[in-house]
Every structure is written in C-alpha cells, then in structure tokens.
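Only one protein chain is missing; all other protein chains are in place.
The first chain written gets the first letter, and so on, giving A and B; residue counts start at 1 in each chain.
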Amino acid sequence: MALTQQRRADGSLRHLLTLEGLTRDEIESLLERAQHHVRRLGEPAPHSSALAGVTVANMFTEPSTRTRVSFELAAKRLGADVVNLEVQLSSRVKGESMLDTVFTLEALHVDVFVLRDAEQGVPAMVASHVAPHVSVLSAGEAHVSHPTQGLLDALTVLQHKKRCDGLAIAIVGDIRHSRVARSAACHALRTLGTTDIRIVAPEALMPDPAEFEGCARSTSIETGIEGADVVMMLRIQKERFANTTIPAGDDYFREFGLTAARLAKARPDAIVMHPQPMNRGVEIDGAVADGPRSVIRQQVTNGVAVRMAALEILAAPLAARKAR
Amino acid sequence: MALTQQRRADGSLRHLLTLEGLTRDEIESLLERAQHHVRRLGEPAPHSSALAGVTVANMFTEPSTRTRVSFELAAKRLGADVVNLEVQLSSRVKGESMLDTVFTLEALHVDVFVLRDAEQGVPAMVASHVAPHVSVLSAGEAHVSHPTQGLLDALTVLQHKKRCDGLAIAIVGDIRHSRVARSAACHALRTLGTTDIRIVAPEALMPDPAEFEGCARSTSIETGIEGADVVMMLRIQKERFANTTIPAGDDYFREFGLTAARLAKARPDAIVMHPQPMNRGVEIDGAVADGPRSVIRQQVTNGVAVRMAALEILAAPLAARKAR
Partner (left out) sequence: MALTQQRRADGSLRHLLTLEGLTRDEIESLLERAQHHVRRLGEPAPHSSALAGVTVANMFTEPSTRTRVSFELAAKRLGADVVNLEVQLSSRVKGESMLDTVFTLEALHVDVFVLRDAEQGVPAMVASHVAPHVSVLSAGEAHVSHPTQGLLDALTVLQHKKRCDGLAIAIVGDIRHSRVARSAACHALRTLGTTDIRIVAPEALMPDPAEFEGCARSTSIETGIEGADVVMMLRIQKERFANTTIPAGDDYFREFGLTAARLAKARPDAIVMHPQPMNRGVEIDGAVADGPRSVIRQQVTNGVAVRMAALEILAAPLAARKAR
C-alpha cells in the first residue's frame, strides 16, 4: 500500500497499516500521546470517554489471545463499544465473501477495524474498500508489518534511553520472518534517528539482501550485540527448525540464545526486549528475561498505551462527530 | 406456538418468535420505532440507555458471527449488559439439561434470551418455560422463522417504495428451506398488504403446496421476476446440490442466478435484496450485488435498528421496572 493511502486528504492519519512513510513528527506525536496513557503497575489503568459512541471490531484470524486482549482493553478504556470476531479474512480462503463480511460490519456501524491476518495485503485490501469514515488498524500482518509493536518498542527505548539517535540496537533471531523486526528496525527506530541497527541471525533466517537497508548483519550473537544499548530478541517459531540448517532447540540456545554471559558483551546499561510470547531456554535464558535489564513487561504496558493513542488519532474525526 | 403465547395478558408483545399473528399495527409500530434507530453510514450509531440494568444473553448454537454481532451491538447500544454463549440447545441433543441451562441463566438475572437454533420448536419451548418477566427473541429457528429478518426486509422495502401494498415482490431461490422467505413473504409483507408475492425456485426447492398460500409459483427466474418491484434473492446452501436434481454451482447460476440481464425483466426501479451471506456467482452475480439497485448493505443497517426496536418493545416492562 502506498504511503498516501494511509492518510486523509488533509494529510491526517486515517489507517495505520505500516509505519513506513510516517514522519518523525508523526511518530513522536503518537508516542507522546501514548506516554500520557502509561501507568505504573499497580496504578489505576487509564480511562477516558474519548471513543464513546465509536464501535471497534477486533478481527483476529490468527490465535493471539494476548494481542487481542491488549486491543480490546485499549478500546474499552477509551469508552468504545467493542466486538470480538474470529473470522478468516484471507482472500485465498474466501474470496469476495471476505469483503462481504467487512461490508456487513461496516453497515452495522463498525467504525474501526482492528485486523490480524497471516496473509500479506489483507489490511490494505480492506482499507482500500471501506467507507471514508472507517479506519483500519493492523494488529499484525503476515511477516511484513506490526505497527503498534514497532511503536511500543520505540516508546520503551525512549523511556530508558531518552533518545533513539546515537544508540546501537541489535535485533536477534528470526529476522527473516519477523514483522516485529521490520516495523521496529526499518521504520520506527530508523525514523527516530537510530543509525546503528544490527540484525543478528543464523544465515537461514537472514532477510533478503534488499531488505533492512543500512543495517549491519551478523551471524554471531556475540559480535552482533557487542556494545549495544538495546538488545531486542525475537521469538523463534519451532517450525523453523524442521528441514533447515537452523540449529534446533538446545542447539539454537547454545548458538543464539541470550544468556547473561552474552549480555555482558553489550553495554552495561543495555536493556533487553522481547515481543513475546517467549521460548525460554530457546531464544532467551529465563534468568535474563526476568533479570534487572529486562524491560519485557514494560513493553506490554506500553502496548496498551500505544494502542489507545493509535485509536484516538485514527478515530479523532469520529469522536468529533459524536460530540456534535 | 399459538399466537397468543407471544403476548402478555394485556395483549402486549412479550416474546418475538414469529411474525405470524402480529397485526398490521403492531408491525408498523415496530418498524416505526426501528426507523428512529436508522442512521446513514458514517453517522454516529444510535445509542440510548433504554435497556440499562437489563441483561441480554445471546445464545447462538449455529455459527453465525454476523447475526450475533448485530444482536450484540443492538443490545449494547441500548445500554444492556450482554453475554454471549455458545450452547447447544437442541432438545434431541441434551434433553432436559437444555432447560436447566436456561433456568440457570434466568437465575443469573438474564432478562432477554436471544436464541438461534437449528431445531424447530426450541424458541417456543424455552418461551413456554421461562419466568413471566423474561422474554425470548428468536434470531432464527430452523427453516421456519426469522422474525427480525422479516421485519428488516419489510423496513427496507418501505424505505424505497413507501408502501407494501400494490407491489410485486419476487423471492428467488431455496424457498423450501428458507426461514427468511417464510418470515418475510408469508408474514411481514403479507400483513403489510402485499398481495402479489411470487416464489421462484427449481421444483426441488419449492415448498409444499400447503405453504405460501396465495403466492404465485414459478420455476423460471425470468418469468418470476417480470415486472417485480422487489427481487429478494435467497442464499443457496451448497449441500443442496448433492444427490438432488438441483443444478449445481455454475449450472445453478446459469438457470437461477440473478444477472443484470435478468434483472432487466423487473421494473426499472426494482430493488435487489439478499439476507446474506451471499454466494456470489451462484445465486447472484457480484456486479448485481454491488450495483446501483442493490440495497443489501442497507438491509444490514436496518437489521440493527429492527433488533433495537424489538428489544425495546419486548423489554419495556423491564425498563420501566428499573426506573422505579
């Protein structure tokens, strides 16, 4: 989807399908608004009525309870009406009937579609067909995009490092299949000024050479994270181990797992991130995941805040409409 | 269920299981109230607190995400507490335990049951057992009844034609197995004064001769829709094609599919309706479904409005109770 397709004629954001093409100002403004919704663990969750009268449909076609709950709570805490649906949207499965489902929901006055689908292109396809007042927010699209994850990663980095430029950030694991790596590395962090981004993976999990432009590549975790301010670990799907040259299970951990010993190669104040769910003992040692340099749970809290901010920004014209 | 069983002693509607036996005044009053809840696409959805303090349980035993969401949003937008359950109610499956589930929900202060079940008689059976303050609203019963669909179809016709009497209305497809055809044709439209109703189907999908009294029958779509003001297409279940004389897939489309060419036989201002989900290229050409004479999406919007109206009317004594 071309960049301009995410915007309204006045340049404001209508859909959020990818972070590609967002300006630094736009990303910073999203993060600033998100920061207003961040609460410490134990404090009351943020609540407002900013989306009162707006209807949000969570359409998750992949099983992802935690991300669904994150979006569901974000919408509910803004006062929206929320419905959850498990619908198979993939165009190869259902053809035009997929769009008929979307049009039906639109006719039921669904204003915002939160879409998660394993097939590339589905969110853009939906966005290109819905009525002008309707917004689409991607909750994860195949291996290509996961914009709110990229934003929450950037917010987490900023909370700890106060800036993104001048940092060394290493992303470790299954880069090739990771929408998280694409959204965070290529779009959010890059746009916010990070130049030293390293992607670290076994050869078979490296992306095509044309992708991740400007990122240093390393097939050794020790080399890759050396001196890093931020170590972002990725989940490795166990399916990857079959029929490949990728070392499986314990072997993967031995070669690419983040241990305390390896983390010592990074800067002493480096933070450790993971988008979850984690395979403890495969890509990350449990002690590191729970250790003092882990900010993994904070990423989750930032996730709701970022999703609230994204919903508010996309649905701003709807909220204004209601107030009339 | 005899007609009077839907009513309270004072004659007001307590349950809505069928449109059979409703007076013209009652149907018109339901539709008038529904019309108040109709909003154009892009306008804020209707909201009120008419059902605040009332609990609605959606019990859907057939997979029907879209109808469930329609009822769920109708109830939420009236301020009700809503719970969704997937429970197998069919008496042949679970015997008395089915009623135990109903009594349990009743004891949890569920005030309105929205029931969808593939077995004939289940809504009436539940209605005959619940406490006097509880209402049952059918969301589709076997092949026999789908009252809110009949109402939304009538509302859609009225919005476009301003009246039902004097119209020629053709219903095309699997009439034999269609609760939509029964509720719309035999009850809603007939009661509102339509006399020229034609049912159009292959011989094998025609209802028994005793049914659809007073409706003209045609096994040719060209003849059946000639001069019609309204063409209501029905969904054909692909299971029907097996072991029958019904032409399958492409053949069905060739013989009974609604194409632009065939639609030209109807009146120039004829509207095209479909209860959804559609099999594009089987019972209807995609270009017709999306064309200027299609009011299919408007039917969906009318669906929420009709369901809100039905909930308000059935639960009026409950709402009054709360206000005390």
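Descriptive notes on the structure:
One rule holds in what follows: contacts are C-beta pairs under 8 Å (C-beta built on N, C-alpha and C of every residue); 3 or more make two chains touch, one makes a residue touch a chain.
Since we're looking at a predicted model, the values are computed, not measured.
Residue A:Arg66 is the one among A:Arg66, A:Arg163, A:Lys238 or A:Arg254 that touches the chain not shown.
Checked against the full complex, the one of A:Thr104, A:Ser135, A:Ser218 or A:Gln298 touching the unshown chain is A:Gln298. Mapped onto subunit B, the footprint of the missing chain covers residues 53, 55, 57, 81, 83, 85-87, 95-97, 100-101, 103-109, 131-133, 318, 321-322. By the touch rule set out above, subunit A reaches the unshown chain at residues 39, 41-45, 47, 65-66, 69-70, 72-73, 76-77, 276-278, 280, 286, 297-298, 300-301, 303-304.
The rule we apply is simple: only the chains that are shown with their structure count from here on.
The distance from the centre of subunit A to the centre of subunit B, each centre being the mean of the chain's C-alpha atoms, comes to 41 Å.
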